[in-house]
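With one protein chain withheld, the remaining protein chains of the complex are depicted in position.
The block that comes next holds subunit A.
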């Protein structure tokens, strides 16, 4: 008997803007049996999503399947006419997108979109489809399964939308479902619930899955086999156990290594053990919206947070999205003036608004934003981007400025030749280094890093973290490191503050190796996926109960 999915010598070709043709998939072979889950893993640009999409006979605009066969249930998706391909989409092969928030049409209700597959392919009458959808909502443990379908996409949370997207894929009873990084955009605590729901439903219906991800630990929970991709070619295929315990290919080893960030190697600095901390904030509150009668903004995102950063040490702030951690950073930096509390920096009281702070205070406290793509002016060369703060803070011009730009590029391990390029011509990791170098240009004492590794691949992120540690050794900086990723924070921080709903719930010192005390921190820490494939099944947490506590 042949397999459900048989991919042979598959190549996909892309045409660049300049008309050059490049191969983005270079001959892939893969078999998937019915009911089996295969994970495609690799960094961004490795071709994993492109490979998964060929199962639907789809190539993104500018790309085309240029050779090989993709047999799904006996049909070659690569050569089928568009009409017949469309007939198989949603019924034989279905797709769960990376960002469900973007993949739902904002103008129609969730139910309409979930049952659209049955309407397109005339599978069943709408009433029956609705009943089926509600059953699926229940199976995916969505709240209010009877009523959630009447809402619009903007009225439900990201984790719920991701599960609704799965319901949308499952309603047509497909034989293969493609999950395209379905939990990447979610918090770890939500990710656990979503993964569980996916696993239960696909096992129950014996659906074959293709699970695209860059997160080995997530994949370990859900897949039977792993295919490691890099630069459009398969590096290694094997069972989860084999890949995790005996990675044969160097790239797989690198991936596994990146998963265990080096927590050591950052020996305590010769701290001038002065009692005065570098940064101290007391009962700081900040929020958004017009001020109310009590002088507070409409929505209070940070509620009376107090913390300290000692000279030469790093503070990590962790919490789920919406907990106020980025708002806190913006309030410290003075971009969003705090409405209450005080900020002491380097022994001096700081104004709440950056506009009123002195030149030196601005220089000493720099912030690095999460998305280097949007934080760097796309119209300026790297040289200009790094040169501006040099002129602004240090009055450097001409040769002196050029030399300093070179020095900064050296510091962040970027080739000097990059100085003439624009941000769009750099990779994600390179852009984040430039973003960081711009903060370094001011020669600050403290850098606020707001999720700076979240948009990066595991391997690249690990390299950026190593760089940060090294620069700290050389320049005696302090970091306030904001992230939702515990492993990143543990790798670099001396002290971790857990934030939840605008407040700090616990301070943890990793060196003490004390288990977290607060129920929310316990939930957060236990939700971080482990490489152990049995982790998800043995995990015993009740997220809702812990959240309320």
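Convention: a residue touches a chain if its C-beta (ideal position, glycine included) is under 8 Å from a C-beta of that chain, and two chains touch if they have at least 3 such contacts; residues count from 1.
Please note the rule applied: contacts and distances are computed from a predicted model.
Trainee: UniProt protein name for the omitted subunit, picking from "ABC transporter permease", "Cytochrome C", "Thiolase domain-containing protein" or "DsbE family thiol:disulfide interchange protein"?
Mentor: Hidden chain, UniProt protein name: "ABC transporter permease".
Trainee: Among the options A:24, A:78 or A:168, which residue touches the chain absent from this view?
Mentor: Once the missing chain is taken into account, the touching residue is A:168.
Trainee: Can you tell me which of A:91, A:191, A:478 or A:504 touches the chain that was removed from the display?
Mentor: A:91
Trainee: Consider the whole complex, including the chain that is not shown, and state which of A:154, A:359 or A:513 touches that chain.
Mentor: Considering all chains, including the one not shown, the answer is A:154.
Trainee: In the complete assembly, which of A:15, A:79 or A:105 touches the absent chain?
Mentor: From the options A:15, A:79 or A:105, the contact with the absent chain belongs to A:105.
Trainee: Could you list which residues of subunit A touch the chain missing from the display?
Mentor: 56, 58, 60, 86-91, 94-95, 97, 99, 102-108, 116-117, 120-121, 152, 154-155, 168
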